[in-house]
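In this view, the complex is presented without one of its protein chains, the others remaining in place.
Right after this comes subunit A.
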Amino acid sequence: MFCSEKKSLEVERIVKANDREYNEKFQYADNRIHTSKYSILTFLPINLFEQFQKVANAYFLFLLLLQLIPEISSLTWFTTLVPLVLVITMTAMKDATDDYFRHKSDNQVNNRLSEVLIDSKLRNEKWMNVKVGDIIKLENNQFVAADLLLLSSSEPHGLCYIETAELDGETNLKVRHALSVTSELGADFSRLAKFDGIVVCEAPNNKLDKFTGVLSWKDSKHSLNNENIILRGCILRNTSWCFGMVIFAGPDTKLMQNSGKTKFKRTSIDRLMNTLVLWIFGFLVCLGIILAIGNSIWENQVGDQFRTFLFWNERGKNSLFSGFLTFWSYIIILNTVVPISLYVSMEVIRLGHSYFINWDRKMYYAGKSTPAEARTTTLNEELGQIEYVFSDKTGTLTQNIMTFQKCSINGKIYGEVHDDMGQKTDITKKNEPVDFSVNPQADRTFQFFDHRLMESVKLGDSKVYEFLRLLALCHTVMSEENSAGQLIYQVQSPDEGALVTAARNFGFIFKSRTPETITIEELGTLVTYQLLAFLDFNNIRKRMSVIVRNPEGQIKLYSKGADTILFEKLHPSNEDLLTLTTDHLSEFAGEGLRTLAIAYRDLDDKYFKEWHKMLEDANALMDERDERIAGLYEEIERDLMLLGATAVEDKLQEGVIETITSLSLANIKIWVLTGDKQETAINIGYACNMLTDDMNDVFIIAGNTAVEVREELRKAKENLFGQNRSSSNGDVVFEKQQLELDSVVEETITGDYALIINGHSLAHALESDVKNDLLELACMCKTVVCCRVTPLQKAQVVELVKNYRNAVTLAIGDGANDVSMIKSAHIGVGISGQEGLQAVLASDYSFAQFRYLQRLLLVHGRWSYFRMCKFLCYFFYKNFAFTLVHFWFGFFCGFSAQDVSDQNSMDYPQLYEPGQLNQLFNKRKFFICMAHGIYTSLALFFIPYGAFYNAAGEDGQHIADYQSFAVTMATSLVIVVSVQIALDTSYWTVINHVFIWGSVATYFSILFTMHSNGIFGMFPNQFPFVGNARHSLTQKCIWLVILLTTVASVVPVVVLRFLKMDLCPTLSDRIRQRQKAQKKARPLRSRRPQTRRSSSRRSGYAFAHQEGYGELITSGKNMRAKNPPLTSGLEKTLYNSTSWLEHFCKKTTDTVSSFSQDKTVKLYTYL
C-alpha cells in the first residue's frame, strides 16, 4: 500500500546513474513486468470472487442454499451442487491456464538478457533485474529493455536510429542523439562506470512524444527532451551499439503505461443471459407467488378438512406458513427454466467453436506456418455481432513494404501493363518482370513489369535519364557496402528507399556520398556531383531539393515533393505536360499510390552564388532565421521544369481490399486508427477502397485547440445535414425520407461520408462535451480514419464507441501500440507470426493475415452466433415447456410442489447439446421462445389431462395414475422437442442424425432401465417407477395421446414458419441472399473505376520523411570517419557544428505542431 501511495504521489523522478543504493530509497519499480492477473496465493479468492459476480453462479449458489433446508427442498441438494462445482472448477481451470501462459510470456520477456554495466564490466543480466539508474548496452536490432537516456553510441555524435513501429506504427526510422557531454564517453567502460549524473525528470506517464528532464553532471546542467530518450519497445537500427541509462523501468515505461488494463470480457449474450436470468427469476417469483397464494387458499378451503381426515400432522401449520414454504419449493422446482446445464452446455458449445476456429485450414497462413488461434473460448458468438472494427494500419493493413510501382516521365506513363489489345490489365503472375541481370548492382528483390521504361533507358531518352538521375541524387539515403561487396542502402524513409532502388535498377546507381559530393554510377560510368545545397524536407514545404553541380559544371536544382506544392512552382512553359501529369497523378492517387512530383531547374552560376550568399547571411541571423531561410528556399525553387511523377505503393497485406469490401457489405464499419501521418493514413484509406472519390464529402478535423475542434465538428455536421437536406429537397422521391429525417436523422443520411481526425484534435474531441458531437459525426460517416493517435487514444476511441453506441467492437492490430485498444474492445484480434508478441498475448483471437478477419467474422462468427442463439432459443423453449407443466399441475394437486416427470427428464437435456453444434439461426427471440414454450406446455399438460380424465386402460385399469401420467407427459415432451429440433436443424449431418435419434433412443433406454425390475430391486425407494414404462407404453390410448400432443404442438409452429417464409423472408433467408449478393458484388467492387471525374482531383501525396536529415547530411555528422570530408571550392558547412544539433532537435520537436499548422484550409471538401 505504501508503495502504491508513494507512486501516486510521484511528481518528479530523481535518478542517479550507476548508484543503485541511491536510487533504491525512492522505491522505483524495477524492470519486471506483470501482465498476469493472479499469483498462486491470490488465485482462489480473486477467481471465486470474479466468478460469483456472474448472476447465474450467484443464483445457483442461492438455490443450493435453499435446497439445503429440508422443509422446502423438493429436489436433492446435490443436483445443483455437482454441476455448480463442475462449472466453477472448469472456469477456474481455464482462467488458471490462461494466466499460466501470461506468466510464461512475462517470464520470457523478463528473462531476456541485456548487457548491464556493473563494476566497470558488462554483465549479462535478465531484463527483470535491470534497475533504474543502470547503464546498459544495446546492440543493433535489439529490443530496448527500458526507457533509456541515450549516453553514447557507435555513430558519430552519439546518434542512433530507432524503429518505433511497435510504439506508434510509424515506419520511418527515427534519430535519437546523446548529449554531446555524454557522447564523448563512447564505449569506455571505466568512464561510463564513473558517470554519476543525476537525472531529474517527469514522473512516469503515457505520453510517447514528450519528455522533459534535466541532467546534472560535473556541476553543469543539461536539459533533456524526447530526442535523448529511447523508449522500451523500440528496436535499435543501423547502429551497432549504444549505451543508455535506465530512467523508467518495467511498469513505469511509456510502453507499459500505454497498455490498458486487462479486463474481464463477456459477450453480449452473456450479459443478455444475466438480464434474462434476473427476469426469469422474477417470473419464477411471480409463478411461485401465484402458486403459494393458491396453496394458501387451498389449504384454507380444502386442505384443512382433508388434513383432519388424513390425520395430517398438526404442527401448528397454518395455511399462510404452508404457502410460504410452497413458494420456496416452487422456486426450486421451477429453476429448471434456467438449469445449470444451460451454462455448462454454453461453455461446451463455445469450446467446440473455438476448436473449429483453430482447426480451420482456410485461416492457416502457410507463409509463416501459423494457424488461427482462439485464445479465449468464451467470446465466439460475439464474433457474429460485430458492428465496428478498429484496425491498426502498419503491419495489419499494410505490409510495411514500399515498392516503386509506376511513374510518369515527361507525360508518358510507365509501369502499367497492357495486353495485346492495348487495354490496361492487372499485373498477374503471367507478366514477365523486367530483366535487370545486365546490371550487376541491381537489387534482386525489385520487380517492374513495364518493359518500355527499360527500353527508353536503352534508347537514351534524356528526360528519362534526368528523371532517374534526380531519384539517385535527391534523397537522404546513406550507402554502405556489406562484406560481399553488395551495395546496402540505409534509409530513413521507406519511400526514398523505393525510389533510390528503382533508379539503381534502371542504371542510375547511387554509390556514396560525402557532405559535399554525391557519387552515382550512370549506366556504368561513375559521376561525382558536388552537393551545393540541401533544401531539406519539412511538413510545410512538403518537398525537398538538392542543388548540385555536375562534372560539366552545370548547376542544377532537383526537387521532389507534393504535387500540390510543386505544381505551383513550375515554369509556365510546362502547362501541357502539367495537364498530362496531373491526369496521371489522379490515376495514381485513385489507386491509392503514394505520389511525388519530380521537377528540376537549371541554375546559372551567378544567380546561385548570389542566392547562396544570401542563405549564408540568413543563417548567421539570430532571429527570424527560419523565416528568412524558408523565403530563400521559396525563391530558388521556382520556374521548375516538370519531369514527371513517381508512384510508390505502400504494399497492402494480401486480400485487404476484398476483406474490407465484404465487411462493409456486411454492414460492419471499419475505422483505421494509426500513429502514422495524415497523408499516409488517407492514402491507405484510398488504397483499401475505404475512401473513394465517389464519396460525397471527406471531413478533416485537424484543429489544435478545443474551440477549433468544436467549430470544425460543428461545421462538418452542418455540412452533412445541409447537403442531405438540399439533395432530398430537390428530389421528390426522397420526400418520404425527408419526413423521416427529423425522427431518425442518422438512418436517412444518404451518400458516403468520411471523417479524418488527427491525434491532437482527437485529444480535444474526446473531452466530455465535444465527445457526443464527434461520435455522432463519426457514426454517420462510412469511414473514419484517426491518424497520429497514441496507443491510449486508440483505446479511448474504442471505449467511446463501445460505451456510447452500445455496439460490439473489434480491434485488430499487430504491435505493442495496439495492445490497449485490443484490450478495451469487446474482441481483440492480434496479428500473429510477427516479431513482437504483445498484441497477440493481449488478444482474444490471433491469426497471421488481416484477410482472415473476413472468415473469422462472416463464417465462424456468424455460425457461432446463430448456433448459440438457436441453442438458447431451443433450450429456453424446452425448459419453459418442461417447467410450466409443473405450474399447470400445481392447479390440480392442491398447489403442493410436485416434480412431475422426475429423474428421467432431469437426465436428458444434456443429450441434446452436442447435437446442436451444427445449426444456424437467429436472434433474441426469448419471448417468442417463452410463448412457444408456454403453448407447448399447455398442450403437453391439458391434452393428457383431458384424455386421462375419467379414462381407463385397455385392461380396464385406471390409467390416470400419477406415474403413468408423468411417463406419458415426459415421453410426449421428448418427442415434441425432438420433432422441434428436427425442424430447427438446418443442416442434417451424420452427427445430427446420431444425436437426435440417439437422444430419443437414449431417452427410451433410460426410461426402461429406470423402470426395470432390476433397478427397483436394488433401490426400491429411489426408483419407484417400476414397470411403468412397460405398462404405459403398451397402451394404445397413451400413444394416441402422445401423437396428438406432438401434432398439436408442432402444427402451429410449422404454420407460422411457413407463413413467415412466404410473407416475409426470415433473417437467415435475407442473409443468404445478402451473401449471394456479396459474391456477385465482390468482383465488381474490387475493380476500381478507371475513369474519374476530373473535378475530383485529389493529391496522392504521402511521404514518410522527417525533417532534419538534410542538415545531418550536409553537416556530415552522420558519416563515418572513413569518408573524410573533401574540401571543395565552395563553402559547405552551413552551420557550425554545435548549432546544428540544437537546431535539429528543435526542428524535430516542432514537426508535430507544424504539421497541424500547415492545414491552412482546415476543412475542405473534395467535391
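A few notes on this one:
In this section, a residue touches a chain if its C-beta (ideal position, glycine included) is under 8 Å from a C-beta of that chain, and two chains touch if they have at least 3 such contacts; residues count from 1.
Definition applied: contacts and distances are computed from a predicted model.
For the omitted chain of this complex, the UniProt record lists the protein as "Cell cycle control protein", which is one of "Cell cycle control protein", "Translin-associated protein X", "Cytosolic arginine sensor for mTORC1 subunit 1" or "Enoyl-CoA delta isomerase 2 (Peroxisomal)". Only one of the listed residues, A:W359, A:Y607, A:F927 or A:W997, touches the absent chain: A:W359. Across A:T985, A:S999 or A:S1099, the residue that sits in touch with the chain not pictured is A:T985. Note on the undisplayed chain: of the listed residues A:S190, A:S369 or A:S462, the one touching it is A:S369.
One chain of the complex is left out; on subunit A, the residues touching it are 74, 302, 305-306, 308-313, 329, 355-356, 358-362, 364, 366, 369-371, 863, 889, 892-894, 896-898, 918, 943, 945-966, 982-983, 985-992, 1013, 1016-1017, 1020-1021, 1024, 1026-1028, 1030-1031, 1035-1037, 1040-1041, 1044, 1047-1048, 1051, 1054-1055, 1057-1059, 1061-1063.
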